[in-house]
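Missing here: one protein chain of the complex. Every other protein chain is in place.
Here the chain labels run A and B in written order, and each chain numbers its own residues starting at 1.
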Amino acid sequence: MEFLNSFILITNYIIIPGLTYGSQLALGALGITIVYTVLRFSNFAHGELMSFGTMSTILLTWIFIDSNIKFGTFPTAIIVLPFSIIFTIIYCLLVDKFVFKFYRQQKSKSVIVLIVSIGVMFFTGGLIRFIIGPGDKNFMDGERFILKAKDFKMLTGLDEGLTIKSTQFVTIILTILLVILLFWFLNKTKTGKSMRAYSDNQELALLSGINPERIVLITWIITGTLACVAGTLYGLDKSYKPFTYLHLVLPIFAAAIVGGVGNPIGAIIGGFVISFSELLITFAYKKFFFYILPNNFLPDGLLQILSTDYKIAVSFIILVLVLLIKPTGIYKGKIIK
Amino acid sequence: MYLLHGENITCGYDTVDILSECSVGVRKGEIASIVGPNGAGKSTAMKSIFGLLKIRLGKILLDNEDITNLLPQERVLKGMGYVPQTNNIFPTLSVQENLEMGAFIQHEDFSDILDYVYDLFPVLREKRNQQAGELSGGQRQQVAVGRALMTKPKVLMLDEPSAGVSPIVMESLFQKIIEIAQQGTAVLMVEQNAKQALEISDLGFVLNQGKNLYTGTGKALLSNKEVIQSFLGG
Partner (left out) sequence: MQDKQHIILLFLSMFILIAFVGFFQSWNLALTIFNLCIISSIMSLGINIQWGNAGIVNFGVMGFAALGGLANIIVSMPPTAKAWDAGAIYILIGIIIFILSIIFSILVWLKSGLSKKKKYIINFLLIILGYFLMRYIIDSPIKAIESIEPAKTGYLGGLDLPVIISWPIGGLLAALIAYVIGKISLGLRSDYLAIATLGISEIIIYILKNEDWLSRGVKNVNGLPRPVPYEIELQSEPWVLELTKFFNIPVSEISSILVKLSYSCIFLLILIGILLLLEIAQKSPWGRMMRAIRDNEVSANAMGKDIKTRHLQVFVIGSSIIGIAGAMLTTLDGQFTPVTYQPLRFTFLIWIMVIIGGSGNNFGSIIGGFLIWFFWVQSEPLGLWFISQITTHISDTNIIKGHLLENAAHIKLMFMGMILLITLRFAPKGLIPEVKR
């Protein structure tokens, strides 16, 4: 019984939030990784692209709710997603046309394009704040919980409650679907394979008759989709504030690099490594040990490895450690010079 | 009558001409080799024939059709296959995917060509789900050649196929090249290992400083004292 309680405690405070946040990071990191391998630069504007996608979702959600279109117990934002994805893709393509295309044709060094992406980051950040304002926006509606702690306790008779927020449920399900779709596309379709071929060896891909502009187009379609979904899910789960998305770039980069930049599986693994380390390192284990240790063995203090204030810093620490010890990441990524 | 003919090509980078009035060609079902010292313009000749380098003078004919102004991709559609010297595979794609990419430009079913390539290089069939970048040097070269064969080219162009592989592997690779030619595909290649290349060639072109120095059958060149002395190391 005590063991079950401790298990539920861990599930409630680490496993479910870890899976949720990890999914959001994984989707973000996939976007960064795909831009990095195909277009060959580190896109610092990715956080703002996610923010742009979320903003589109919020604006459309308001319109949908006004016209009384809702998604039952689930957030309306979910049925809005296909439309906001289209907006995000259009924005990505416009940015590419007016900004990145030039540097691709010039074959600029990747570090120059990185600095260009900072310009895009500024511009997009300003545009978003100009359109929707800098404040907090809540766009979560529908039922908040799928499983409430009280109900769970009643059902099982345990002391520890288990809650599953509907946003957590939606995040995990959507991520699984999207990842399956992405991998099916990359590995099974002719276009997906040609995209991987292009990222492997541009010259040979050209010789094989692969059209680079088409690859670029598809890359932005995928990136825009991933960014929009990742941003929206993060915004639903936490809350939307343009400012936080700027700070999301670094954990996302951390996830991409930890997993091995350029490797989609690595990006996903990296997302979960980051999210679980953040939670595991800042979790107060006192209650956990309360269940599994005899009472007189229980030490003082919260039994935290690092205070919760350092939660996000954990991802930076892991990032720096990985860069120092194994820059290629867990799954060997691509090195682009 | 050459199937593929680069006629009096003059070209180079910027203002410097690497090739001047250089002619090379290959007949159907035959092997032709371009040999010569370093910097003779061998690889430049290949690149210009395949359209990777714009030529200033001269023309390129494939089956009597002038293809001088076509893009490399368009030449692939016309029936040319090209294997670059380096970076000639997609390292993180599987062997089979590499071959599929070779046929990317085609829209019809290519399973029979795939079988042909696998029959030619049985080891590739065995390792078809492995990442191409993880294979040995010789196997990677087979992937590269196989990829170029996927469009069923009339002419296969190989830029230093034996670069970086051991003598034994080179031997078996040349054996495969002979097989390819026997199936009716013309093979035009550039080789550093001039002697071995000329031994299997029907036709040889010795280039020096961007010009044709000697042209003749492989056997004739191998018995030409001057060629032996200056280019085949005694």
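Just so it is clear, a contact is a pair of C-beta atoms (placed from the backbone, for glycine too) under 8 Å apart; a residue touches a chain by one contact, two chains touch by 3 or more.
Remember, predicted model here, so these are calculated numbers, not experimental data.
Colleague: Going by the stated contact criterion, tell me the shown chains that border the hidden chain.
Modeller: A
Colleague: With the full complex in mind, choose from A:4, A:86, A:158 or A:250 the residue touching the hidden chain.
Modeller: A:250
Colleague: State which residues belonging to chain A touch the missing partner chain.
Modeller: Answer for chain A: residues 41-42, 99, 102, 110-112, 114-116, 118-127, 129-131, 133-134, 246, 250, 253-254, 257, 301, 307, 309-310, 312-313, 316-317, 319-320, 323-324, 327, 335, 337 touch the chain left out.
Throughout what follows, only the chains that are shown with their structure count from here on.
Colleague: Distance-wise, how many Å sit between the C-alpha centres of chain A and chain B, to the nearest whole number?
Modeller: A distance of 46 Å separates the two centres.
Colleague: Which residues of chain B touch chain A in the complex?
Modeller: On the chain B side, the touching residues are 72-73, 76-77, 82, 84, 87-93, 97, 100-102, 104-105, 147.
Colleague: Within their complex, state which residues of chain A touch chain B.
Modeller: Those residues of chain A that touch chain B are 190, 193-194, 196-197, 200-201, 203-210, 334.
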